[in-house]
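Note that one protein chain of the assembly has been removed; the remaining protein chains are unaltered in position.
A and B are the chain letters, set down in written order, and residue numbers restart from 1 in every chain.
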Amino acid sequence: MGINVIIGYTLMFIGAFFFLLSAIGLLRLPDLYTRMQAATKSTTLGAISSIIGIGLMKEDILIKSIILATFIILTAPISGSALIRAGYKVKSPMTDKTVVDKFKEKEGE
Amino acid sequence: MNIYILIFSYLLLVLTIILSILAIHVKDLLAAVIFMGGGSLLVSLVFLLLQAPDVAMSEAAIGAALTMAIYIVAVKKTEREDNDD
Partner (left out) sequence: MIRKIVYGVFILIIIAAIAIFMSNYKFGVDKMDVGKYYLDNTVPQTGAANVVTSVTLFYRGFDTLGEVTVLFTAALGVAVLYFMGENKRKQKLQESNFVTKIGTRVVFPFILLTGAYIFMHGHLTPGGGFQGGALIATGFLLLYLAYEETSIDRKKFYLVEGLGGLTYVIIGLLGFFMKGSFLANVLPNGTLFDLLSGGIMLPIYIGVGLKVGSELSNIIDDLMCEVKCEEAGGEE
């Protein structure tokens, strides 16, 4: 077993761990905005580390996996921000512990 | 065919059926359109697993993106709630 396989398995394990974290966050967090935090950020990290881990294990698809990871980095924030903005526009309720609403402050100016 | 791929494609098909039933039964038409787009994305994955990448490509581009855009325009021009029955 080469060193690249060990690194690949480690990266895939890290990716699976972040997927698990995002699933727990989706269940446990109180409102839409914090849930989207769990559903976008840690899922992006989990996806790119699993894909690059697979690419390290099979060297002929390494370049493809790096391109795929780049596209996930590019496109996941777009969809996440569009979704959360739509949620804000339909006035999804915030949790009681919210202390700051930067969007409202910016709109109020 | 690999047995895991077979099980995975059956799982995707069951999910597609659930999404289709949801798309029929939900009252909010925009949500119905989104369920339909998700269903066609899953169908394109099934096409990919059944080794038809040509069909999968056109299904993903047309069924999941362009058809959804057309339906969303139609929902925006008419009413969003299903008041029929």
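Please note the rule applied: contacts are C-beta pairs under 8 Å (C-beta built on N, C-alpha and C of every residue); 3 or more make two chains touch, one makes a residue touch a chain.
Treat the numbers as computed from the prediction; the structure is a model and nothing was measured.
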Quiz item: Pick from A:Thr10, A:Thr75 or A:Ser92: which residue touches the chain that isn't shown?
Solution: A:Thr75
Self-check item: On subunit B, residues whose C-beta touches the chain left out of the figure
Solution: 1, 53-54, 57-58, 61-62, 65-66, 69-70, 73, 76-77
Quiz prompt | Touch list for subunit A against the chain that is not drawn | solution = 71, 74-75, 77-78, 81-82, 85, 89
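Simple rule for what comes next: only the chains that are shown with their structure count from here on.
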Quiz item: CA centre of subunit A versus CA centre of subunit B: separation in Å?
Solution: 23
